[in-house]
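With one protein chain removed, the remaining protein chains of the complex are shown where they sit.
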Amino acid sequence: MTVQEKSPQTTSLRSRINWLDLGLRVGAVIMALLITSLILLVANAQPLKAYWNIVLGAFSSTQKVSAVIASWVPLVLTTSGLLFTFTAGLWNIGMEGQVVVGSVFCVGAFRFLDQTGLDPWIVITIAFLAGALGGFLWAILPGVMRIYGGVNEIFGGLGLNFVAKALAIWLIFGPWKRPGVASMSGTEWIDPQFRLTYLPGTSLSPVIVVIALIGAIFVALMLKGTHFGLRLKAIGKNDRAAHLLGIPTTRYFLLAFGICGIFAGVAGSILVTSKQFSLIPDAGFGYGFLGLLVAMLVNYHPILSSIVAFFFAALSVGNVELQYMGLNSYLAGVLQGFLVLFVVMTNGVRQRLYKKG
Amino acid sequence: MNIELRNIHKWFGKVHANDDISLKITSGTIQGILGENGAGKSTLMKILSGFIHADSGEILLDGNLVKIKSPDDAIRLGIGMLHQDPLDFPPMRVIDNFLLGQHGGLFLNRTQVEKQIQELSQKFGFQINPDAYVETLTVGERQQLEILRLLWMGVRILILDEPTTGISANQKEKLFATLVTLAKQDLTVIFVSHKLEDVQGLCDRVAVFRQGKVAGELTPPYNTDEFIQLMFDKEIKIGAKTTACRPEPLLRLENIGIEDYRLRLRNINLTLYRGEILGLAGMEGSGQKLFLQMLAGIKRPVCGKIMINDVNYAGKRYENFLKAGISYIPASRMEEGLIPGLTLTEHFILSEEHNELLISQKEALNLTQSRINDFRIKGVPYSKVEQLSGGNQQRALLALMREKLNLILMEHPTRGLDIESSIWIWKKMKERCADCTSIVFISADLEEIIQYSDRILVFFGGMVSEPIDANTTSVDELGQLIGGIGW
Partner (left out) sequence: MFSKRVWLVVSMLLILALLLSACAKTGPAAGEKFTFGMLLIGPANDMGWSQAHYDGGLYVQEKLPGTEMIYLENVFQGPGGQVQTGAELATDMATNKGAKLVIFNSDDMKDNAIKFAQEHPDIYVIHASGDTAWKEGKNYIDLPNLKNIMGEMEYGKMIAGCAAALTTQTGKIGFLGPLINEETRRFAASAYLGAKYCWTEYLGKDPADLEFKVTWIGFWFNIPGTTLDPTQVADDFYNTGYDVVISSIDTTEALTEAKKFTADGKQVWAIPYDYAKACEGADDVCLGVEYFNWGPAYLAAIKSIQDGTWKSSFDLNGPDWSDINNPDTSAVGFNKGGALSEENSALIDKFIGELGSGLNLWTGPINLQDGTQYLADGVAATKQEIWYLPQLLEGMEGQSE
């Protein structure tokens, strides 16, 4: 039992565990597909045909691929933001609300600057910054509530999601309502000059892809290669020890929330400027929640999360094809839900195996 | 019962855990088995008690060749092992614990067993109420219970694997008394330990193991240096005390008061000198931990001043203490000291102050490798800390300390470590002291406190003694103070 014998043992152990890991994950995906297939069979549809239709629905034309990318962008941003909080061991359930408030601030900026005659690009930039600020502020709140009020961030976030939606609804029905109209369908559209231009024949503006890529790369770099990322990771794994090592945990908690919120706000601004062009009650489109699922699914791995986000985006876009078949549009949601469920379950299994091993 | 082991070999993969071990143990003796962690002691004991099988070799009991295929076999042959963690069933009564281990017979005979327990207790001087719930017993009592249970099952050879970890000095004393009684009744006791002082104080003979072999056998009178020579195949000298930087004060406590929900400490006045080692003695929970955490900036004093360089640090944040060159090394390594899931390298990056954004992997690796070498951590830079053994975790924790420090605060710095590690850690600490770093440490081991401290504070129920000169005190004097006598 000397040093020389010990290290190869640990490495072989590590590679074995990785295979186990992979197997479990693949197993989870298969299980999710099986259960969804069962549901499809009950609904009198052919599962294989349905899946193939999703694939077709997502990739069968340039327009479709661009639509997938367009819905990948906000998702990858929310997921990326969430990687910060997850790394710090925080559950930022309030992400959806942060996207909504980001949209609120963004739309607010447009309303405020509408008549100033400034160059559209300046206005758009300011609106994005405002959106980021909105997300930031809304994300700091659960952080502050946790640190100074002792409120678990899960409950704080859940509550703030409702408040964010209530805020949006209040604005839509109140101060920002269309003249003579009281409908939840949203505020007046922003001026066409503020809408991001699409690539011809698509609903995708290239700018947002650049933003998403920058965001994803930023996260990967920050979490992998910087002192900041490592400190967050340390806090997430053992905040007491991290504190004793001299990391100002409180500040890092807030930073993690704040950065996550900025990502949410930018995602919200993208939705406003390239998709919805107005404020709607569900301004987050569920991207905040979906981001949580993706992050959990990849066990908080930055590069993988971009890929899985793409897969999820493809699912929700390809899903339209199922509707042409007359199938319920919730199918993609069902599949996504089961995927996460099974992955979380296999995480439990894996932990048990680790303990035994 | 006499035991004879002949040419026992045991391989685990490439590791030769027991390499041609031959040993004779006669009835009525307490046989010590001493060795570093991983020297092969536990392997041999597991072979003897049937948990694993030797690859080759013979076991003779009273001259008869036996095959021990399972723990059951061992018990039937009269060999019982007391594990590090007693294998009992806490939510039960003592008596049920016995009944569970009963052999044969469909019906449980409660009264008879109860009578037997009482007889045995009398014979060996145990004091255990058969109707008590096991969960209400202390670790020491559970040990006694387990021994009693083994005796009741007819064991004549009792193996104890590291029995003194996790029990108090008082309980240890009782255990040793019991073992002596057992030996007098002609039982064979095999006492496995890596603690020199335990073995020296108890055993009639000691076999020292090193790297799977019996390095040698010793009988009283014992000589510590001889033991160390056998265990490590080299001489390790316990360093002498240093007083190089003594005259210059580092820190002054003025009328400090600290309290938590149980304890109130008041009016602590103390000047700590550079390069000084201050030992804190006392029973667990007497206030020494509060005191240490106060010095670390974790626990804020309710009154008084902590003066460092004419600045009052009382009420300042932990970060300020850290900046003042104060480093706190917590006792619970995996809970407070290290971060499970992170590698050694990552720990070293975290421990240093960095203002730049990007991590320089190369620099970090170099630092880690040099610290690994320097602190002789058995691991590689990308080892996750939870993969390290306890001793190596402690070394890693020490290695995380920054280069220039004014004050190191330690809780139980050598608890659970083997002698070599302990001695080595103190050698490292002494080097720090030579650089005029002061050390304040808590230990439950009075020998350690006297051995390494310059001055000693004794804590008892919230009271703090005047500093005691370590050169003029004794274990007895400290022991009395700790127990509340002489205040």
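Letters A and B mark the chains in the order given here, with residues in each chain numbered from 1 onward.
In the analysis below, a residue touches a chain if its C-beta (ideal position, glycine included) is under 8 Å from a C-beta of that chain, and two chains touch if they have at least 3 such contacts.
For clarity, every value in this text was computed on a predicted model and none was experimentally measured.
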Of the chains you can see, which ones touch the chain that is left out? A
Of A:23, A:120 or A:201, which residue touches the hidden chain? A:201
Selected residue (touches chain absent from view) among A:36, A:87, A:249 or A:276: A:276
Contacting the left-out chain in the complete assembly, out of A:30, A:48, A:303 or A:344: A:303
Hidden partner sits against chain A at residues 55-56, 59-65, 67, 70-71, 165, 169, 173, 177-178, 180-185, 189, 198, 201-203, 275-278, 280-282, 285-286, 303-304, 307, 310, 316-317, 319-320, 323-324, 329
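One rule holds for everything that comes next: only the chains that are shown with their structure count from here on.
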Where the CA atoms of chain A average out and where those of chain B average out, how many Å apart are those spots? 48
Where on chain A does chain B make contact in their complex? 1-3, 5-7, 10, 225-228, 230-231, 233-234, 237-238, 240-248
Interfacial residue positions of chain B with respect to chain A in the complex: 13-15, 17, 38, 211, 298, 318-319, 322, 328, 330, 335-342, 346-347, 349-351, 353-354, 356-359, 378-380, 383, 387, 400
